[in-house]
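Only a single protein chain was left out; the remaining protein chains are all shown in position.
Chains: A and B, in written order; residue numbering restarts at 1 for each.
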Amino acid sequence: MTAIVIGAFIAAVIYGIFATTSYAGRVASQSRFKQPLYMDIMRYTTPSIIGHNFIVCFCLVAIAYIQYAILGYPFSIPFLALIWGISVGAIGSSVGDVHYGGEREFQNREFGCGLNTALSGRIVRRAESGLRNSIDNVWFCAKFGGPATGIGLGLTVFFSSWPTTIWGYTWKAMVVGVIILAVMTIMNRLVEIQVKNAYGPYKEDKEEKEAVSVAHTH
Amino acid sequence: MSDVKEITPINLMLFGIIGGLVGIYLSPYFPTAGALGAICAVIWSAEAVRRVAKYGLGTGVPSIGQIAMGMGIIAAMFGLAMVKSMPLAGPILALITASIIGFIIGWFAQHVIKMKIPVMIRCMTEIAAAGALIIIGFSASVAGNYDFVGSLIPKVFDNGVILAVFWVGAVAMLHPFNACLGPDEKQKRLLYLAGSTGAITMALMGIAAVMTLGASGSITLLLGIVLWLIFYKKFWDEVYNDAAAVVGTGLIPKTEA
Partner (left out) sequence: MVFLDPTTIIDILLIGLSGTLICLAVHFIPVGGAPAAMAQATGIGTGTVELAAGSGLVGLITSSYMYAYEPSASVALVMAAGAMGSAIMLASTMLAGGFIYAYGVAVPFASAQVKKDPITGERQDIYVSKGTQGQGIPTICFVSGVVGAALGGAGGGLIYFVLMGYYSPLITTHAAAVAGVFTMGVFYVNSVIPSYGVGGTIEGVHDPKFKRVVPKDVFTSAVVSMLCGIVAILIAGGMTA
């Protein structure tokens, strides 16, 4: 267990180093826009980046350890940890990031519809009270995007091994997997219907009535 | 884009290939040399990534680092495994194989997928070759030599260190350009950053080498940390030079609005 902690700490520090260089590098590469390099962002965010990364690394290595030592997966711990790391990166960037990009990252966007391309880059700098900065935006993102990412990864880790653990290495387990997939598809469909009703169609259309009746019959 | 004098790609390529190969060939006597050679290759590949990614790949810079390592690892395994009778030829064979795979993928990307990037073929070849050298170099610094079946498989593949080589190596390769992306990107700053990322990887390999090789691994670790400090400091010097301003905190200057 100590090894997991030490390893996660080293990984987190290295991650922090990469974070500082990418911030400094990008700002320095855009010097023609005269944006200064803020040292307080460096001081304020780097420790929290390291801290969060430590949690992620620790949990992933713990999952890998359980799978390797207790469940007996054929790959070694680094291999499993790497794969889960790539997965959590993919899930995080497709789930947690979305709100960050779409909702408030300085973008001027109406509630209930997508970001108009024409408004892209129209930066909102003044918030309800004082200046709007990246820390305010991350707040809601972390409260909602983070747990949703966790749900995504948790579902993946759980359901990818649950059928074979219960039903053994047989076709029966595969059928259970297909059922899980079908349930997820139906859930997504229910969310889709609810959201479409909530925000409504944007365009008035001649065929709209007909289209709505078609939708209802299904 | 660049009015300052840059190191030409051909010089960096020679630096990467010669440095990489010399490092790898010295690694049986002095394992740290493998990692030093790999850093040369990292610097070379960062420049190659810079040249190709400037055109905009449509999928982000990281994808090219990943394909590079994918090609590199296949070629490295092939090159090292194939030459049982003449182990000395292994790294060179890996380099050549990687170049061939890279050339084929670059050719297809250019002429079949039609990406319309003039430097695609050349850079893909360079990146793949550098990827193979990075993998062999760092692996050799952990395993103590570059004998595939005898030492690489038990000491690098079996315990999973190869994954760290694969992934941290890919990040070392793609991070410099990804971090320095922008209209005022400068080669010098990028190369220092490449040295810094390479040295971080070297320090990590040092930790792994302490476990596989014992005391001689600690040289890799310490030297990696020292090199990292040097390159990181140089990188920050460049940032202070190039950035519009470096301030503690404050408002965005009025000129922008």
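Here, contacts are C-beta pairs under 8 Å (C-beta built on N, C-alpha and C of every residue); 3 or more make two chains touch, one makes a residue touch a chain.
This is a predicted model, so every value here is computed, not measured.
S.K.: Of the chains you can see, which ones touch the chain that is left out?
M.R.: A, B
S.K.: Just name the one of A:Tyr15, A:Tyr38, A:Phe58 or A:Phe79 that touches the chain not displayed here.
M.R.: A:Phe79
S.K.: Among B:Trp44, B:Phe78, B:Phe177 or B:Phe235, which residue is in contact with the omitted chain in the full complex?
M.R.: B:Phe78
S.K.: Residues of chain A in contact with the chain that isn't shown?
M.R.: 67, 71-76, 79-80, 83, 86-87, 89-91, 93-103, 105, 107, 109, 111-120, 140, 144-145, 148-149, 151-153, 155-156, 159-161, 163-164, 169-171, 173-174, 177-178, 180-181, 184-185, 187-189, 191-192, 194-196, 198-203, 205, 207-208, 211-212, 214-215, 218
S.K.: In terms of residues, what is the contact footprint of the unshown chain on chain B?
M.R.: Residues of chain B in touch with the missing chain: 57-60, 62-64, 66-67, 69-71, 73-75, 77-78, 80-84, 97, 101, 104-105, 108-109, 112-115, 148-149, 153-154, 157-158, 160, 162-163, 166.
In this section, only the chains that are shown with their structure count from here on.
S.K.: Using mean C-alpha positions as chain centres, tell me how far chain A is from chain B in Å, no decimals.
M.R.: Each chain reduced to its C-alpha mean, chain A and chain B end up 28 Å apart.
S.K.: In their complex, what parts of chain A are in touch with chain B?
M.R.: 10, 14, 17-18, 21-22, 24-40, 75-79, 82, 125, 131
S.K.: What does chain B use to touch chain A in their complex?
M.R.: 158-161, 163-164, 166-167, 171, 175-176, 178-186, 189, 193, 196-197, 200, 204, 207, 232, 235-236, 238-239, 242-253, 255-256
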